[in-house]
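Left out: one protein chain. Kept in place: all the others.
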Amino acid sequence: MPNETVEIRGHLVDSLILPKVLDEILSYNGAFEILKIEVGRRRIDPSYAQIRIEAPSREDLEKILRRVKEHGAEILDEGDVTLALAPQDGVFPPNFYVTTNLQTFIRHAGEWMEVAEPRMDGGIVFDAQGREARVLRFSQVKRGDLMVVGHRGVRVVPLQRSTPRNVFEFMASSVSSEKPKGVVIQEVATQIKMAKQVGDKILVVAGPAVINTGAGPHLVRMIELGFVDILFAGNALAVHDIEQALYGTSLGIYLEKGMPAVEGHENHIRAINAIRQVGDIREAVAQGLLKAGIMHACIQHGVEYVLAGSIRDDGPMPGVITDALQAQDAMAAKTQGVALALMVASSLHSIATANLLPAQTKIVCVDINPAVITKLVDRGSFQTVGLVTDAELFFRELVAHLDRY
Amino acid sequence: MPNETVEIRGHLVDSLILPKVLDEILSYNGAFEILKIEVGRRRIDPSYAQIRIEAPSREDLEKILRRVKEHGAEILDEGDVTLALAPQDGVFPPNFYVTTNLQTFIRHAGEWMEVAEPRMDGGIVFDAQGREARVLRFSQVKRGDLMVVGHRGVRVVPLQRSTPRNVFEFMASSVSSEKPKGVVIQEVATQIKMAKQVGDKILVVAGPAVINTGAGPHLVRMIELGFVDILFAGNALAVHDIEQALYGTSLGIYLEKGMPAVEGHENHIRAINAIRQVGDIREAVAQGLLKAGIMHACIQHGVEYVLAGSIRDDGPMPGVITDALQAQDAMAAKTQGVALALMVASSLHSIATANLLPAQTKIVCVDINPAVITKLVDRGSFQTVGLVTDAELFFRELVAHLDRY
Amino acid sequence: MPNETVEIRGHLVDSLILPKVLDEILSYNGAFEILKIEVGRRRIDPSYAQIRIEAPSREDLEKILRRVKEHGAEILDEGDVTLALAPQDGVFPPNFYVTTNLQTFIRHAGEWMEVAEPRMDGGIVFDAQGREARVLRFSQVKRGDLMVVGHRGVRVVPLQRSTPRNVFEFMASSVSSEKPKGVVIQEVATQIKMAKQVGDKILVVAGPAVINTGAGPHLVRMIELGFVDILFAGNALAVHDIEQALYGTSLGIYLEKGMPAVEGHENHIRAINAIRQVGDIREAVAQGLLKAGIMHACIQHGVEYVLAGSIRDDGPMPGVITDALQAQDAMAAKTQGVALALMVASSLHSIATANLLPAQTKIVCVDINPAVITKLVDRGSFQTVGLVTDAELFFRELVAHLDRY
Partner (left out) sequence: MPNETVEIRGHLVDSLILPKVLDEILSYNGAFEILKIEVGRRRIDPSYAQIRIEAPSREDLEKILRRVKEHGAEILDEGDVTLALAPQDGVFPPNFYVTTNLQTFIRHAGEWMEVAEPRMDGGIVFDAQGREARVLRFSQVKRGDLMVVGHRGVRVVPLQRSTPRNVFEFMASSVSSEKPKGVVIQEVATQIKMAKQVGDKILVVAGPAVINTGAGPHLVRMIELGFVDILFAGNALAVHDIEQALYGTSLGIYLEKGMPAVEGHENHIRAINAIRQVGDIREAVAQGLLKAGIMHACIQHGVEYVLAGSIRDDGPMPGVITDALQAQDAMAAKTQGVALALMVASSLHSIATANLLPAQTKIVCVDINPAVITKLVDRGSFQTVGLVTDAELFFRELVAHLDRY
């Protein structure tokens, strides 16, 4: 019978890798023999297992190997990666290797090399000269690019879950609204401070409800305190923020009084027109037209931002990138070095951002609607903590912690 | 054609009563002639209209009259109320008048008298000697009770909505999660303070998520500040509160650390057993066994409470009223003089309480799940404000306002 | 005191226009005198009111007039519309009239003319020669365009709500999940058939959950029966549909078995690559590569479609318009003559479509998440019916009714 031997290393038991591997073998009609198993006796000890896999046919064996490699198994005496040319611009070669967001290595000329910019659902392009491999999306591939096909010679490093050591890890992947949020928010503040101390970046993704719920001033304070490096948002955030700065209303409601303004529903359109008239947001700040709010704070404090458009936008506000591919490129270019992404009250932009982040980036997702959080947390990363709560109350509490810094 | 003339008084236009009345007439095949209309020129001026209603048959006319009376229309020269005897204990006479939660008057011997304890879905019992009328529920009616039947001689006073003057009124009946909650919470604090100043009572209805989310200490503080007169809750609130007081966990989670305790899932059962052993909660406080938490605070500060059981309960904790009818009676007995009911993270008990309250009692309903709020707000009272948010963050903010008092 | 006299026509009482107008006057410190009132005695009779409005200042009076005109009030002896030039490309003149989605008339040279393509949040451009006025969005306005400013000489026709005559009207604007859906779906089927009989168009807006829940074959059948004229969707619908047609899976799940496929999570990426290789979807149908599914049915049956991209997209599939403004233009160009828009399991595309539709277009919005429906229904149109239910079960039932046609 066709067979192959694989090795697994890491926190085998703790991280459930071993049972998952055995389960995959059995699920696809294979059989296994555990040739060697060394289980670490303490948490930090690595484990090692060598498993011989048999399957009824070569094809079945290939399926099994493909699956177990996603759990980090390596084939003993695996050969080099297989390469093929991209047939056209924007088209991958048939059978191209589809990337994950995990740390990935490919074997070439007998040596393992890490793949740069790991990202979900792309292909791996190989630069034979420079000895570099990196992930491309469809729009980036050019005819003749040398791409990895099949799964031979590719190895991923699965995230290894350990028993939760803090509330952040404990809450990860849970979406209950009945959890003690105060403790989690405190821990998020701690994580943000720690990230800043080692020079990592904090990315905030914010939806328009940040303004509508009155959380704007808290986010402004967080920017002033230096805890925001990058802001991703859509047209609506900028519109409501600037409407609020210019007229005191958001969606026509006076935030300070919670009451509607006469003609308030026109204010957001007039805010767009006012900025279009002076050219763009930066110019509006320079001219003293825009004197408050989140966009103003970003410009004053050197926070980089990307405003990505959507088909539901009014206007748009100048500076909004209306082309989705260009917006993705602009966002991807800024995610390097981000240690923690705080996603608040934004569905579209949060999912788009999560698609671009490697698996080890921590994500904190805050939304009043559990369905939004479920979508993000379902990516399976246990680096994602979901909090079902209100944007204003969340930011107020978070910034109170950061302010004590 | 059968016809009848009705009068309407009040803020006719402002409160939409007039158009509703005309709409009802037309909907049920009637025709109308506006005999007299005097529209107040200022907000505070009362209006008056006299409308002649015609319908193709007496039966149609009766239907129309029945409907328009719910909007406060009075029939000119209406006769006295009609009475009949309850045929058995627990059974109303056929065609009994079904009550609303609005202020209600009945006409007897040519005079109008107010009905005591207005409450939805009951019948009106009439005490001929004492000249009193009040609302009975099924379980309260006795064979031979003199009850109102039909709708002749009954008049209700509809709530008259005016243009919102404050955020409380503006937010009423809206369930959006994208509203500026800070402003509303401030207004709720103001309403609570105002109610206390005039000697009205504050009722809190709290679900177990108040404990699980870590809001317990805030509610305790609110009790200590004297802003809670009555607490309605279920077995679960008492169990989680006492579990937290005795073992530091709620549902097995250490609230201070947000992490699970060893054997934590057993703690709620052990908490019940501990209280059962000493007899009841009050005794546990007296003996010094129970030294903290919401139930402890209620007992120390003389807050009256009703713990009403349900079929999903463990235990129950001693003092929980397991019979639904007895629990309703106990709750009803305490709702007199309540000006504002604050319902947090509780579906079952909130709806049960709302059923018992007259229409003019203000209700603030806080839940992370919009569906719970929709159910309460759909009762149609514009005295109900719904806030979709987290219990802990809500209470923290509310108590911060009350504490500054 | 400054004053002005306005006239209102229509189903004054029934549609609540009169009380709303009086309420606006009082809210903004005005006073009124009803000079004349003629209330129709039957439902179909028009009513008429003439109201003199006084306010403490000219400015207050202007505010009031602005508000009451939104309810359809006309100023007696109102002058012509005021015009101004657009200062730059993409910028409206200051104080431009912000359009609604209601039927709108402007008065020029003493005559009233209807504004073409009424749409929310645009400006009205006036073509002096051709005697035409129409609504422009920001991206369409050119320097020097003659635009309407202020509110003089503009009149809108409010939708006049009548007492519901059928379940469709009765259910409008309600978002309860506890309604008898069978009856509503039957009525939707009737409305679709009626629209087709008079030659009106049916627009379907569909999200990817249509595929994931297994509703695809039902929508295909609806297309084959000729009940779909236009389809609006995003990249994800096309990707999942074609993944399903090519590999039998959607998001890696075999729809027929409900079970995951080996390597299934890669299928959606391979589906995109396969279509990119042949050029586009139409070509894939022509070459016989794509033989089933919704996109295939659209192409075979001449259904026009717009696929609008977003930043959360993989790929995209060829044919997806990635620029938001271009996509809005493409969608706007196809909404003419649409009598009913059926929006299923799509948040982004549904809201974008609703923004483009005039107020009188009927919208049926189906989603399992009440929050999506609330957002659409909150537009305030009582032509929008929301159904909280599952896409597959909805379509199955709807198509069963249509099939019996």
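Lettered A, B and C in written order, each chain numbered from 1.
One rule holds in what follows: contacts are C-beta pairs under 8 Å (C-beta built on N, C-alpha and C of every residue); 3 or more make two chains touch, one makes a residue touch a chain.
These numbers were taken from a predicted model, which means no experiment stands behind them.
Set against the missing chain, the residues B:Q328, B:T361 or B:T384 yield one that touches it, B:Q328. Shown as candidates are A:L18, A:V183 or A:L376; the residue that touches the absent chain is A:L18. Screening A:M1, A:A31 or A:A286 against the full complex identifies A:A31 as the residue touching the chain left out.
Where subunit C meets the omitted chain, the residues involved are 164, 166-167, 170-171, 177-184, 187, 208-209, 212-214, 250, 253, 255-260, 345, 368-369, 388-390, 392-394, 396-397. Mapped onto subunit B, the footprint of the missing chain covers residues 28, 63, 66-67, 87-88, 90-92, 94, 96, 98, 121, 138, 262-263, 265-266, 269-270, 272-273, 276-277, 308-316, 322-325, 327-328, 331, 347-349, 351-352, 355, 369, 371.
The chain not displayed touches subunit A at residues 13-14, 16, 18-19, 22-23, 26-27, 31-34, 37, 39, 41-43, 163, 175-177, 370-371, 374, 378.
The rule is short, and it goes like this: only the chains that are shown with their structure count from here on.
Shared numbers divided by all numbers used gives the overlap of an interface; between subunit A and subunit B this overlap exceeds half, so the copies present the same residues.
Most remote from subunit C, judged by the distance between CA-atom centroids, is B. Here the CA centre of subunit B is 38 Å from the CA centre of subunit C. Mean C-alpha position of subunit A lies 33 Å from that of subunit C. Subunit A and subunit B have Cα centroids separated by 46 Å. Multi-chain contact residues, meaning those touching two or more other chains, occur in subunit C at positions 371.
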